[in-house]
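Have a look at the structure below before the remarks.
Of the protein chains in this complex, all but one are displayed in their positions.
First chain written, first letter: the chains are A, B and C, and each begins at residue 1.
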Amino acid sequence: MNFAFDQDQLMMRDAARKLLDDLSPMSAVHKIMDSEESYDAKLWQAMAENGWLGTAIPESYGGSDLGYLELAVLAEEIGRHCASVPFSSSIYLAAELIKAAGTEEQKHKYLPKLAAGEQIATVALAEQGRTDLDGVTAKVEDGRLHGEKSPVVDGLCADLLILPAREHGELSLYLVDLGQGVERSALHSMDRTRKQARLRFDGAAAERLGGSGEAGRHLDAAYDRGAALLAFEQVGLAQAALDMGVAYAKERYAFGRPIGSFQAIKHRLADMFVKLESARSNAYYAAWALAKSPDELPAAAAYARLAANEAAAFATEENVQIHGGIGFTWEADPHMLVKRAKHLESWLGGGLVWGERLLGNAA
Amino acid sequence: MNFAFDQDQLMMRDAARKLLDDLSPMSAVHKIMDSEESYDAKLWQAMAENGWLGTAIPESYGGSDLGYLELAVLAEEIGRHCASVPFSSSIYLAAELIKAAGTEEQKHKYLPKLAAGEQIATVALAEQGRTDLDGVTAKVEDGRLHGEKSPVVDGLCADLLILPAREHGELSLYLVDLGQGVERSALHSMDRTRKQARLRFDGAAAERLGGSGEAGRHLDAAYDRGAALLAFEQVGLAQAALDMGVAYAKERYAFGRPIGSFQAIKHRLADMFVKLESARSNAYYAAWALAKSPDELPAAAAYARLAANEAAAFATEENVQIHGGIGFTWEADPHMLVKRAKHLESWLGGGLVWGERLLGNAA
Amino acid sequence: MDFNDTPQEAEFRAEAQRWLSDNAKPRTESGGMMAMFAEAEGEGGNRGEAEWEMVRQAQAWQKRKYDAGWAGITWPKRYGGRGASIMQQVIWGQEEAKYETPPNIFMIGIGMAGPTIQVHGSNEQKDRYLKPMLSGEEIWCQLFSEPGAGSDLAGLRTRAVKEGDEWVVNGQKVWTSGAHYSKWGILVTRSDPSAPKHKGLTYFIVDMESPGVEIRPIRQMTGGANFNEVFFKDVRIPDSNRLGAVGQGWSVAITTLMNERMSIGGGGGMLGGDSGLSDVIKGLGKVYVNGRPAIENAAVRHQLARFMTRFKGLELTGYRTLSALSMGGMPGAESSIMKLEMGLLAQQMAAFVMELQGPNGVLMDSDVALMEAMWQQVYLGVPAIRIAGGTDEVQRNIIGERVLGLPADVRLDKGVPFNEVPTGPRTATV
Partner (left out) sequence: MDFNDTPQEAEFRAEAQRWLSDNAKPRTESGGMMAMFAEAEGEGGNRGEAEWEMVRQAQAWQKRKYDAGWAGITWPKRYGGRGASIMQQVIWGQEEAKYETPPNIFMIGIGMAGPTIQVHGSNEQKDRYLKPMLSGEEIWCQLFSEPGAGSDLAGLRTRAVKEGDEWVVNGQKVWTSGAHYSKWGILVTRSDPSAPKHKGLTYFIVDMESPGVEIRPIRQMTGGANFNEVFFKDVRIPDSNRLGAVGQGWSVAITTLMNERMSIGGGGGMLGGDSGLSDVIKGLGKVYVNGRPAIENAAVRHQLARFMTRFKGLELTGYRTLSALSMGGMPGAESSIMKLEMGLLAQQMAAFVMELQGPNGVLMDSDVALMEAMWQQVYLGVPAIRIAGGTDEVQRNIIGERVLGLPADVRLDKGVPFNEVPTGPRTATV
């Protein structure tokens, strides 16, 4: 038994951290926040050039096939840097769905472009904010899609969309090229560095992904994979909040002493650390299950998600509090971590959703 | 508007506190805990002699009819002293049920004895620990009761029992004299100063209390009244735990200073106080509704109960923690407050029960 | 114990209702108690003509109330008040809350500066400042906190040096609401850096239009800009604007702060308004959890009941405090409970309602998110509540020490000359 990343993975982490330290310091994320850009295109290109996007994509489809543990290593660093890129939607969700459900032809057609960063894909999980499949009203008739999806993460910048829709009474997944036949309107996300959109379709060409009636099965598995990988972004984010809080508590003085010497602050940081370690351990387990033990993934993903949601919310909120007045200013960093935490939590669902998924799978 | 007890009520509180300080210091409660006694008979007699038992019983049935606010004042002091008496079962629950559902004859027959402390009554709310009425299997046939009730608070010492049972397919309340036809076995309650029992009936004489089929309605109202009054016992208990914790934090030194000067302890005591004040305010509201505005009672009782459960659990558990090693010894007082808190919570139900009652009534 | 009005209170309430219905428009939607934490996201701040229009409307409404005797219910008649009871103040607040009125931008003046001047001011100061304050003619702001002095307010460094009949002030203040439309500011300065920190402070009333006062907006995480930084460069204040004795600024400031806690945590704000939870319950029929309306989910109901109980506890605790006050009690540290619990509760409740909205939970669009995105706004606005006016941690200290009588923390800065108190790398540069 060995429950740790190996030397190669740790080296990969150091390299990833260095790249992000250089290209995506918090000042760069501030710039995206204050701009109309959908994402940090320069960073995205660097990720593509460094082979990040194809980490878990087989070589035959243009990836490096390093594996999920390696992808998890990258995810943690992306989260820690609060990076503004469509990595998660294009890679954890869309590319994975194409790998799992696509025909050979579809894989050859799409995966190399995603791995190269030439196309960005995303998945529409909701209609009017509702994510259960009973709420799906989008329809495909004669290969044409009609309906509305909202919100769609990275829906403003994506070239390609995967979505569930109904055809002949069956709920299936479809792939849609967003080049035409779609009306995009920006939604106003709390996290301005991970933009969202409402997409309206009135006859866009749609090709089916996976078997007819298989939307539920594929999306269910996509949630598990997505949660396992997003958990690493959340762990990275919580770690960033903890590090920021610790650093501030050491340098900020009140009453003639560093505020970190007061138990009110010290013990809260300790509690952050406890939650973070639980989240980290559960995330490791999910990554391992994803890589090596798929049968355990549904439970492991739920554990990872539940722990990560909680750790990220607590660490980011309390980091603001520890910073006092400066903590809630626009110019400072803490609020960006809070907003990213809410983005990540709201995207694939909170404790009420994942608690049921856990008990359904583990009980 | 005036949301405070009046001068007479405050004087009554002082007198009650003095009596309990004299007759029921924690050392006296320890004695009951370590004995086989069901309750503190001497204290019970003093309460009867001082007219406590008839506080909310009309004069025509042997009470003083002072009212529910006055009863609440006494309840808080009983809780604060962790007194070992069947006050709540006999007065808040049984006497109140007889007042609400009894015939004139029944009221004249039973209430004066309860007010004088000559008889002790209680109510059997559960069979095999299940309290919903679908779980009632006890039967009355030809005026004879058959079945088993468990657990019954004060079931060892009670002379009189009120219980729901089925007759001709209807669920009604019955009064049973426990003098004969009952087999009592002691249950082992965590709180040894509020003993419980399993009662088996094989043909005991039972008279109906209230209309046929009215068990649900009467018990529902009894839960509300009981919760409103028990909330004061819980508030008193939480106050005792807070006071005990504060006193210890002032006198116990570590690292050359009183432990109450450490924020870990100070802030926890502050949090206890915050929960306690919320519980106290909600209890006041319930007492007022009980006394003056019955339509508001169902919601007010639920608020009071939810807040009191939480305050009592938190204050009593953390008081043990603040006391360190001494806190979990048998000879010290803190564990008795924890156990009483669990007794009071388990008796009429926890947050899952009262949350639904609140939303059913307030939403 | 009685929740109902006494006959006298009922008469007063009827009078208030009559005047309000003649002078204002009833509110269409309450938004509930929590709405006070909601702050619409501002794009690049919320300064500009629209804000000035709001200020003019607020002043007009305040003047109208003042002329009719509703502006200062508990204030002495001599200063334009009604000389009535605190209970009548609350009744007025309950009734006024039912009408559409402009934002109350006079709280710092009427709620904090006014009571301080009434206690510590000279007769000349009272006569000069109180009436224009109450009538809304002159708006006030507060200049206490500094970048290096937040929770440790007495660690402030803004210097005041006496020159003849004037004081020359240099330094920086932060978190000043409304500085840019205020005529006057209440200002605490350090007049003697070699005295122990609480001993060398002096309190002033400063004309915000003085030369050398520079005001810069601070943008918050909501995107709005309700606060300012205020820089003082050789600002001259006449000695007649000093409030209290030289070196006694701390005890004057304490009067202000106790009134601040009252106005944030205690008394009026919580009372009589519904908690907004009935709207939430309605709203939760419209969002889905695990494929069913959220309100049908037992976990949602359980959590909601717990929140409702805490809200009710706050509202009722407000009534208890009020009853104690109206029977002659002093406003005490109890209001710390209200402030502490209110901030935590609002944050947790907002996070909860956001979770229930699933992927919409992170959206600020008022046409998409539940209840016009009020809870998202609360979530972003509430960190300021947990920090401004005394952080959660400060409130717990106050409860522990002043209510429960626990011993104070060890103090390294007590009795030490201020300029010898250790400072960290960050504060040292301020």
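Just so we're on the same page, a contact is a pair of C-beta atoms (placed from the backbone, for glycine too) under 8 Å apart; a residue touches a chain by one contact, two chains touch by 3 or more.
This is a predicted model, so every value here is computed, not measured.
Across the complete structure, the visible chains that the omitted chain touches are A, B, C. In the complete complex, the hidden chain is touched by one of B:G181, B:G203 or B:G350, namely B:G350.
Across B:A165, B:V338 or B:L358, the residue that sits in touch with the chain not pictured is B:V338.
The residue touching the chain not shown here, chosen from A:A204, A:A254, A:M336 or A:L352, is A:L352. Against the chain not displayed here, chain C makes contact via residues 297-303, 409-410, 412. By the touch criterion stated above, the residues of chain B touching the omitted chain are 125-126, 128-132, 134-135, 150-151, 153, 187-191, 196, 250-258, 262, 264-265, 313, 317, 320-321, 324-331, 335, 338-339, 342-343, 345-347, 349-353, 355-356. Contacts to the hidden chain, counted on chain A, fall at residues 1-6, 69, 242, 246, 249-250, 257-258, 260-263, 265-267, 269-271, 273-274, 277-282, 284-285, 287-288, 291-293, 302-303, 306-307, 310, 351-352, 354-356, 358-359, 362-363.
Simple rule for what comes next: only the chains that are shown with their structure count from here on.
Of all chains shown, C has the CA centroid lying nearest to the centroid of every protein CA atom.
Of all the chains, the one whose CA centre sits at the greatest distance from that of chain A is B. Averaged C-alpha coordinates put the centre of chain B at 41 Å from the centre of chain C.
Mean C-alpha positions place chain A and chain B at a centre distance of 51 Å. Across the assembly, chain C contributes 393, 396, 409 as residues in contact with two or more other chains. Multi-chain contact residues, meaning those touching two or more other chains, occur in chain A at positions 262, 264.
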